[in-house]
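All protein chains of the complex are present and in place, except for one that has been dropped.
Chain nomenclature is as follows: A and B, assigned in order of appearance, with residue numbering initiated at 1 for each chain independently.
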Amino acid sequence: MSQSYRLSEIVGRFGGELLGDGNTMISRVATLVGAGPSDISFLASGKYRHHLAGSAAGSFILGKADRDATEKPRIICDNPYLYFAKVSDFLNPAPEIEPGIHGSAVVHRDSKIEKTSSIGPFCSIEKHVTIGKHCSIGASCFIGEGVEIGDNVRIYPGVKIYHGCIIGRNCIIHSGAVIGADGFGIAMDGESWFKIPQIGRVILGEDVEIGANTTIDRGALDDTIIGRGVKIDNQVQVAHNVVIGDHTAIAGCTGIAGSTRIGKYCKIGGSGMILGHLNITDHVDISAGTMITKSIDEAGAYTAIYPFAPHREWLRNSAKLRHLNELAERLREMEKAIESMGREKS
Amino acid sequence: MSQSYRLSEIVGRFGGELLGDGNTMISRVATLVGAGPSDISFLASGKYRHHLAGSAAGSFILGKADRDATEKPRIICDNPYLYFAKVSDFLNPAPEIEPGIHGSAVVHRDSKIEKTSSIGPFCSIEKHVTIGKHCSIGASCFIGEGVEIGDNVRIYPGVKIYHGCIIGRNCIIHSGAVIGADGFGIAMDGESWFKIPQIGRVILGEDVEIGANTTIDRGALDDTIIGRGVKIDNQVQVAHNVVIGDHTAIAGCTGIAGSTRIGKYCKIGGSGMILGHLNITDHVDISAGTMITKSIDEAGAYTAIYPFAPHREWLRNSAKLRHLNELAERLREMEKAIESMGREKS
Partner (left out) sequence: MSQSYRLSEIVGRFGGELLGDGNTMISRVATLVGAGPSDISFLASGKYRHHLAGSAAGSFILGKADRDATEKPRIICDNPYLYFAKVSDFLNPAPEIEPGIHGSAVVHRDSKIEKTSSIGPFCSIEKHVTIGKHCSIGASCFIGEGVEIGDNVRIYPGVKIYHGCIIGRNCIIHSGAVIGADGFGIAMDGESWFKIPQIGRVILGEDVEIGANTTIDRGALDDTIIGRGVKIDNQVQVAHNVVIGDHTAIAGCTGIAGSTRIGKYCKIGGSGMILGHLNITDHVDISAGTMITKSIDEAGAYTAIYPFAPHREWLRNSAKLRHLNELAERLREMEKAIESMGREKS
């Protein structure tokens, strides 16, 4: 049912050099292995070059180095991965929004929803909420009092946004995400914990994407701030008063503890953690599974991964790790012994 | 209110050797410590043998080695844990499904729901959905356009399934799980991220169980595939295009990055991570908390756990870990020094 385009139309729209028959029709993007004759495929990494010859794709998006790697119709460009992304986006536009508020939704009369937006079934929208143009709010979402949502925001079913939070335009929020729950603020009072009110907000800048079941807590006093263009994967936990710089990307299952500031254009691998009250400068890449325990003021890549091994081998090595300091001291002793032997001889 | 059975009926149904009074009545399974006279308990591990003598249970399920460990009525079998599981399943059948669509549910007219299935309050079921026989869809679930759900599927309240996904028969999906959200696909375009459409699906095979708040992303181009009989615990993140082989079990809080293929009958401990684009062969056991950074082509157990220690001890040892390469070089230097001393002497 998807529409077809001539390869020449694609090149007309997105640039690149066309080699072969520009009248080749494409209707889908596909992987080298999965593609058929009406699909366009791409080679973004040399790792998959061996799949190229056998691919049934009708045409390809290739980098300059792979210009002659096939005789089929192809587009040569600087960044085949990005080019593929743009073609895929062109061929797979987001579904159109059907404006209107579903009859089952509960919308407070003192809220303001633009007519071009769609509110799904079973949404609860509290008072003083504002929702911009061309937004889509999926089924069973909760939008708390005073929340402001910009234009072109897409919120999938089952998202909960606590009172007072601000969602910039073009944001995408996936199902199960919780924006603005209380930060984890407690103080010991005698023999029990006293809850510290969390009176800040969460502010998402423009073009932010938030993954499924991710949680971003409201600030304790000031706000939690997610910069423009930040992309956050599933099941990420962002604690209160965290500030994330523009265009930083954070992979799944990462935890960021309270009051930490992360710079712009950082890339944070999955399943890691960044402790609280740290400063991470711009352009820092943190490997997956890495725990960051101190501030980082120099751009670059940082890692802390215990190397995996067959279980028995790990057992032997990890047992020694418990005594590494002692091993180092014995080494120092020996160095002294050898040095003194050397002196005796001379 | 639960029904009672004679021990002899249990043995008649599930096998094993009956020792003692077959007319002993049982109505519940219970732990050795928690059991009363109308309960049957079990000993699955020698670790708990010391609880046997003092247990008030009326009867027991025991392995052959424990045949004479009590004089009370008992069933002797090869695998007491599995036997207990089957008895518990027999005594605790899943609640019956009350067929029908709750009056509050919003069901598109172009969907097809079998009459024997139950749709709970506040469910949103979009067009072209098909739901098989004897299914139970809990309150506030979202079932996106074109989703296919097989027979005997049990979906707990608040599950969100995005468009186009396929759920095999006998699957169980717990509350808060999100199936089919967009994978984390982005490409840097100048100074900001470009979102790559995620046009694959999620396909769950038969007999899959998905834990609470687990997320399984749809594929970017091809599908994300969860094999038959796979069991996934809570808060697991499965990224786009992952393929998980039949009967693999994955414990809670684990992350599996994009395009990784995991074999059959693997067991993956909790809170670990498997990086993307890897191949893990069949029958691999990965310890809890372990990060896998390379493909594994040999069955067996693999581990990467930093051994915990009292904080001060950890401080001393971890400080040395930062200089392990230097320590190794100093060791090499000494070996040379000693070797040359040995040569001088001879």
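One rule holds in what follows: a residue touches a chain if its C-beta (ideal position, glycine included) is under 8 Å from a C-beta of that chain, and two chains touch if they have at least 3 such contacts.
Here the structure is a predicted model, which is why all the values come from computation and not from measurement.
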Selected residue (touches chain absent from view) among A:176, A:205, A:245 or A:263: A:176
Residue touching the undisplayed chain, where the options are B:43, B:292 or B:305: B:305
Contact partner of the left-out chain, one of B:12, B:34, B:100 or B:300: B:34
Missing-chain contacts mapped onto chain B: 29-31, 34, 79, 81-82, 84-86, 88-89, 92, 102, 104, 120-122, 138-140, 156-158, 172, 174-176, 207, 209, 211-213, 229, 231, 233-235, 247, 249, 251-253, 270-271, 288-289, 305-311, 314-315, 318-319, 321-325, 327-328, 331, 334-335, 338, 341-342
Chain A, residues in touch with the chain not shown (by the definition above): 104, 106, 122, 124, 140, 142, 158, 160, 162, 176, 178, 181-182, 184-189, 191-197, 199, 213, 215, 217, 221-222, 235, 237, 239, 253, 255, 257, 272-273, 275, 285, 287, 290-294, 300-307, 309, 313, 316-317, 319-321, 323-324, 327, 330-331, 334, 337-338, 341
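Rule of thumb we're sticking to: only the chains that are shown with their structure count from here on.
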For chain A paired with chain B, centre-to-centre distance based on mean C-alpha positions, whole Å: 25
